[in-house]
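Excluded from the complex is one protein chain; the other protein chains are retained at their positions.
Up next, chain A:
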Amino acid sequence: MTPSPAPGRVRPAGAARAVVTGAVVALVVTGCAGASPDDPGTGGAAGTLALAETGEYDTLHPLEHPLGITSKLYDGLVAVGPDGVLEPGLATAMPVPDADLTSWTVTLRDGVTFSDGSTFDAADVVAAYEAVRDPAVGSWMAADYSMIRSVTAVDAATVRFDLAYPYAGLPARLTLGIPAQEALGGSVLDSPLATEPDGTGPYVLAEWRRGESMTLTARDDWWGGTPEVRTIHLAFVPDENTRAQRVRAGEFDGAQLSPLVAAGLDGVDGLELVTNPSGDFRAISLPVTLPFFADPAVRVALNLATNRGAMIDGLLAGHGVAVSGPFTPAQGASHDPSAVFAYDPGAAAAMLDDAGWTVGDDGVREKDGVRFAFTVMYFAEDTLRRDLAQAFASDLSGLGIEVALEGVDRPYAVTAMDRKAFVLGGGDMPYDPDTQVYRQLHSDFAVFDEADAYSNPSGYADPEVDRLLDGARREADPATRVALYRELQGRLVENPPMVTVFALEHTYVARGLTAWDGVEHVTEPHEHGVAWGPWFDVQRWTRR
């Protein structure tokens, strides 16, 4: 969950709000000695968890909210397992492709029932994948399934996906939660599934107090076994300081917190810090419509001038990994950790000089009368992106580049993406390299389109990159595919599309985990919250 969009076009953070926040931070930091934890460590062992969520869910429809909280209520054919490894969910084994990757067959588990008591079979799978692709349903993920030409129920326990083109990344897309077809209803706007889940998952929704909290209770007849954590209470506490203090006071067994706050609570009042790696990266686009960014050497220079280590230490309390492109350690072997940019502002300055961008009288570089000055936009309500933009601007100012910062809202951001740099977030589906990087890098998305402004926001096009992306997408042999992605990362260091800064580690505090076996780590997508963290697999926990 990330904060909702700001109401207007806002310039960098309101001073009043900063003062208020500062005052409250001071109050809670200096004055929390009085809070005494209520029996830390027993909350979870009783079979009941109380967790503080970062905000309310707008919907529980699996075609609108994939993974996360809906994975407690629904299962997909494929599941995200420990360490982010894909494993069979409602399928008996991982989907099997034909030789050219255009037809995938999935065998379904037997004896699985929905929470309404009806039996799960191939018709439910077909209905779900028809619905997610149906424009009238209005799932925001429809475009992600455009490679599917048809979904067929071969028999009650077998489904075949026929694709329009060879696509190796399909298993990651088959993590979609499958609802009972009778409950699908119409569009995501008026489907009953938004508030009344009907899935095969380990938990059911017992109560949803809108605006306040939600309670999930375990099913006794879940196909994966009977969860020992029987009840999960989720309270919606958007304010981070409140969340931190309430979890510290023992009201909750855990919460998602920003790295600095979470690290400060590690070891305090029975809380421990839990971190998970993620495919959630932050990057700064370099629109090639601006004269300086048309030159790859300039884009390399900006990458060399960015002090990623200092940003990770300063903004994330060390809880992040420096990356050179949209590939992150979450992509496993496909990520090449040696493809990195050193921090070398001296070399960056030399490259800029060589490229003809020399320091002018006013201390700003210029070439042929064009000053090296541009604007970096960030979502005004997102403090991490704001801080990142500031750090980036400060690194570049030392190099004679003038960066103006502009806090924007979403409707404005998309209109200016072709002429202003932007602090981009990525990694909504990190479980396959293709779903992680294709739209960020391929020239198909280079032409500016307000309706798709966040895909390839620099307007970057490189035929070699296209060739490697398409080759890897159609490659059946895993080892060859990994080699193609590694080659691609080498190319991205020579011709970077943007300044990718880091992949975040998501940070949580939890208490009472030692009472349980089976607490695992998972690779997280952009989304975070208490449906992730140490609790992502809570249905499989067993008492120690």
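Everything that follows uses one rule, which is that a residue touches a chain if its C-beta (ideal position, glycine included) is under 8 Å from a C-beta of that chain, and two chains touch if they have at least 3 such contacts; residues count from 1.
Here, contacts and distances are computed from a predicted model.
S.K.: Consult the UniProt record of the chain that does not appear here and report its protein name from "Menaquinol:cytochrome c reductase iron-sulfur subunit", "NADH-quinone oxidoreductase subunit H", "ABC transporter permease" or "AAA family ATPase".
M.R.: Of the names offered in "Menaquinol:cytochrome c reductase iron-sulfur subunit", "NADH-quinone oxidoreductase subunit H", "ABC transporter permease" or "AAA family ATPase", the one UniProt assigns to the missing chain is "ABC transporter permease".
S.K.: Write down which of A:Leu86, A:Ala218, A:Val237 or A:Ile284 is the residue touching the left-out chain.
M.R.: That would be A:Val237, which touches the missing chain.
S.K.: Going by the contact rule already stated, which one of A:Ala99, A:Ala342 or A:Ala451 would touch the omitted chain in the full complex?
M.R.: In the complete complex, the chain left out is touched by residue A:Ala451.
S.K.: Out of A:Asp110, A:Asp155 or A:Glu212, point to the residue that touches the absent chain in the complete complex.
M.R.: Of all options in A:Asp110, A:Asp155 or A:Glu212, contact with the hidden chain holds for A:Glu212.
S.K.: On chain A, what residues meet the omitted chain?
M.R.: Residues of chain A in contact with the hidden chain: 1-2, 4-5, 7-9, 20, 23-24, 27-28, 31-36, 48, 50, 56, 58-59, 61, 135-144, 146, 187-191, 194-195, 209-213, 215, 231, 233, 235-239, 242, 245-246, 249, 251-252, 409-412, 414, 424-426, 428-429, 439, 449, 451-452, 454-455, 526-527.
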